[in-house]
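Note that one protein chain is taken out, while the other chains of the complex remain in position.
After this line comes chain A, so read on.
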């Protein structure tokens, strides 16, 4: 009743004041994951609130990708709990299709469908999963393509696009599903510096628009600038957590060494 009587006030209360406010979109608690005898995640806990941008950094092999894949139910965990947008990922009864509507993921290798144009790549999920008509989906595709600065490339096939453009189409393809959370796994690692810049720009805009994001990245400058939370992973653990400032003042020798090597 009161919400109806005073909608502006209710709305304001629902809107997070700062990135950290509100129930977490992602909550990992004591997550353990092994591949056979290889322990890859060794008790990872992590909270990401609505509108937060969490950057996961760390050496190759420290479990960053695995953590991201566990969040998106691409791997099953042996111990611990993961909650994502209200879905209990660790629950064997997890409704994967419902999860897929809430979470988008972009990989280092783009993974565009090579036989479809940029526009068709984007239209596929909205038509298949959300039952949109072709016309609606095409309009949506044009919209998200403009969003990533590629409106004029709608009819191009992936092989006709540069790596940076392909990656932006991949981001647009995820955005077309209107996810509540976006995951990025080293999305610029295969790109040269100039193309990296155009992709980071798109991600920075997304962050500014309030998208909740978790990104695995080697771009320290980007993490420092855009991330509200930086997570340093080492040997399958969250070794150090902080804001971007943490990168200027590492507390652990491991992070200090990592930053030293990385720059």
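Rule of thumb we're sticking to: a contact is a pair of C-beta atoms (placed from the backbone, for glycine too) under 8 Å apart; a residue touches a chain by one contact, two chains touch by 3 or more; residues count from 1.
Here is the rule we use: contacts and distances are computed from a predicted model.
Asker: According to UniProt, what is the chain that's been left out of this complex called? Choose from "Fe-S cluster assembly ATPase SufC", "Amino acid ABC transporter permease", "Molybdopterin synthase catalytic subunit" or "Cysteine desulfurase".
Answerer: Its record in UniProt gives the absent chain the protein name "Amino acid ABC transporter permease".
Asker: Which residue, A:177, A:207, A:238 or A:255, contacts the hidden chain when the whole complex is considered?
Answerer: Of these options, the touching residue for the absent chain is A:177.
Asker: Sort through A:88, A:124 or A:259 and give me the one touching the missing partner chain.
Answerer: Residue touching the absent chain, from the options given: A:124.
Asker: Using the touch definition up top, pick the residue from A:72, A:165, A:188 or A:217 that touches the left-out chain.
Answerer: Counting the whole complex, the residue in contact with the absent chain is A:72.
Asker: Using the touch definition up top, pick the residue from A:133, A:146 or A:160 that touches the left-out chain.
Answerer: A:160
Asker: Touching the absent chain: which residues on chain A qualify?
Answerer: 72, 74, 97, 100-101, 103-105, 107, 109, 111-117, 124-125, 128-129, 157, 159-160, 173-174, 177
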